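Here the complex is missing a single protein chain, while all its other protein chains stay put.
Every chain is named by a letter (A and B) in the order it is written, and numbering of its residues begins at 1.
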Amino acid sequence: MEATIEEITKALDSERTPLISVLHAVQAELGYLSTEGLKIVAKKLDIPLSKVYGVATFYTLLDTEEKGENVIRLCESAPCHIKGATNILTELQDKLDIDVGETTDDNKFSLEMTSCLGICAVAPAIMINGTVYGNLTSKKLDSILDRY
Amino acid sequence: MRNCGHIDPENIKDYITRDGYQALGTVVTELKPIEVIEIIEQSGLRGRGGAGFPTGLKWKFTHQAAGKEKYVVANADEGEPGTSKDRLIMEGDPHSLLEAMAIAGYAIGANTGYIYIRGEYQLAIKRLKIAIAQAKEMGLLGENLFDSGFNFEIKIREGAGAYVCGEETALLKSIEGERGEPQVKPPYPTNEGLWGQPTLINNVETLANIAVIIREGAEWFNEIGTEGCPGTKVFTLSGDVENEGIIELPMGTPLRRIIEGFGGGMVDDKEFKVAQSGGSSGGCMPKELLDTPMDYDSLAEIGMTLGSGALLVMDETHCIVDIAKCLMQFFKHESCGKCVPCREGNKRLYNRLDKISKGEGELEDLERLRDLADTMSKTALCGLGQMAPTSIYTTLKYFKDEYLTHIEDNNCTTGSCRGLVDLEVQDKRGGKDYGNNN
Partner (left out) sequence: MAEVKRVKRTCELENKRINSLRELNDFKEEIREERVGNQKRAGVRITTAMGSCGIAVGAQEILEAISDELTTRGLEDISIHNTGCIGLCEQEPLVKIKIEDQPAVFYGNLTPELAREVVKNHIVDNQIIASC
């Protein structure tokens, strides 16, 4: 872990105040930001751990807890809401048998809520890892989940 | 937006054939910085990020401010729910943003630009990176542009999922690697911005107008739109209209024309009920206001906002209380927690609405909602808390009856508030289909 983080901080060395970029990169490499990882980041960047922790917990896209392999983010903003996002949520909860903020037993999926993904015209929408899917229906949801 | 759909965003040549980088070339080889600022001032361009501040003036302040170094920052955080215009510009025409940032840099005296983009926009980030690499390779970004001695480089900073980071001071904090909490203004970023240096922050759509204005002239721009708000505005239309999507129209186009003309009317010819203009922090416009011209000034007069240009249109099947609750849920989650009125206020507004939606509301709840909304708009630190109750204000004003039915009759006529509805009714309303049969 230490080597990976070292590499990341080196690569971003020329940037001024790169903390958030570093945290993004570390999360991409290691899956989530463990306390151990945050300690190393703090040391490498010479920033107090309290601040690193404060930043890591402030932002929704930075995870300080271990997540499943794939993170499903369901949009809960108004345009998706009126197109039935609540039904999709129930559907997802049923299919995966988990609640928002939880991870499936096989560690495959985590379920989270997010605000607007910017594709409201094809609402309701979800984002799995970096990819977005729209016009969701129960059937479509099945075929999307099957891909992971 | 004129290039979107006509060019391949991953190929700089496409942009060049449509007069790309001409404006930058003209500016750095033929105009003095102050002359560039004058053109923008004369054009009357106003910020498209929400507040509608005159762009030329902002450039002038930053130009005049003293500092070791200056920065240009493009606000691409686009957190306002129901808005995707900036995404469309960055995914479809990324070079127009880069060119404008370089022009702005020349005008205010900056050599570095940052694009602060939300982490959710992975495709836009990828396309911007490609665009920057291509522009650099061709010498259209980097050192000594057009042999003029002017250098400009652009960096991308990814946000990490916080709505409040769209607010300019919070955004700068985030680039500085801190928690994205808004700061007390003044000082304004034009004087003390990124790392304490003068910084120009503009919205992506604002910047996308720059190159065209330089090429076609301020006069040309003035002729579009209204007198107080020249130019065009990109609207993101969503909800119960036939054609949802994104459209660029002259400022001042009446709401009805947008819904009926581009939107193609309501889905299934249902009755129009309400349109929320400006995203979550915007007001809810009832039928009576359908003929309002959509520009900053006309909307401000009636206590509404144009905001980001989001338009969420809803028909009679939606419940006002349910919508208001959904909006407050958003603010409750997105409040950064720095100031008390916003942190506590949003929570309480939500709780009260939740109570009403479950049929446990009392008449005094409505008054409390109002009082709390008043306090928040007066005392919150930043725009988030000040604007959060807008939807409460406007719905209480235009849809009070509906609140009253929830409270007095324990009834939600549309069947959206689940606490108040028999299961039977819910199934009729679409059940598994989600009313979205695709």
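Keep in mind that, in the parts below, contacts are C-beta pairs under 8 Å (C-beta built on N, C-alpha and C of every residue); 3 or more make two chains touch, one makes a residue touch a chain.
Since we're looking at a predicted model, the values are computed, not measured.
A.B. asks: Using the touch definition from the header, name the shown chains in contact with the chain that isn't displayed.
C.D. replies: Across the whole assembly, the hidden chain touches A, B.
A.B. asks: Tell me which residue among A:Val52, A:Leu74, A:Val122 or A:Leu141 touches the hidden chain in the full complex.
C.D. replies: A:Val122
A.B. asks: Check the options B:Gly245, B:Pro293, B:Gly359 or B:Gly383 and report the residue that touches the missing chain.
C.D. replies: Missing-chain contact among the listed residues: B:Gly245.
A.B. asks: Could you tell which one of A:Pro18, A:Gly37, A:Gly68 or A:Gly134 touches the chain left off the display?
C.D. replies: In the complete complex, the chain left out is touched by residue A:Gly134.
A.B. asks: Suppose we count only contacts with the excluded chain; which residues of chain A make the list?
C.D. replies: Against the left-out chain, chain A lists 117-119, 121-122, 125, 131-135.
A.B. asks: May I ask you to list the residues on chain B that touch the chain which is not drawn?
C.D. replies: Where chain B meets the chain not shown: residues 1, 4-13, 16-17, 19, 21-22, 25-26, 29, 84, 87-88, 91-93, 121, 123-124, 126-127, 129-130, 133-134, 137-140, 146-147, 242-248.
One rule holds for everything that comes next: only the chains that are shown with their structure count from here on.
A.B. asks: Would you tell me which residues of chain B are touching chain A in their complex?
C.D. replies: 78-84, 87, 119-122, 155, 157-163, 174-180, 195, 236-240, 244-246, 276, 280, 312, 314, 318, 323, 326-327, 329-330, 333-334, 336, 430, 432-438
A.B. asks: Going by the contact rule at the top, pick out the chain A residues touching chain B in the complex.
C.D. replies: Per the touch definition, chain A meets chain B at residues 15-21, 23-24, 47, 51, 54-55, 58-62, 76-79, 81-84, 87-88, 114-124, 127, 130-131, 135-138, 140.
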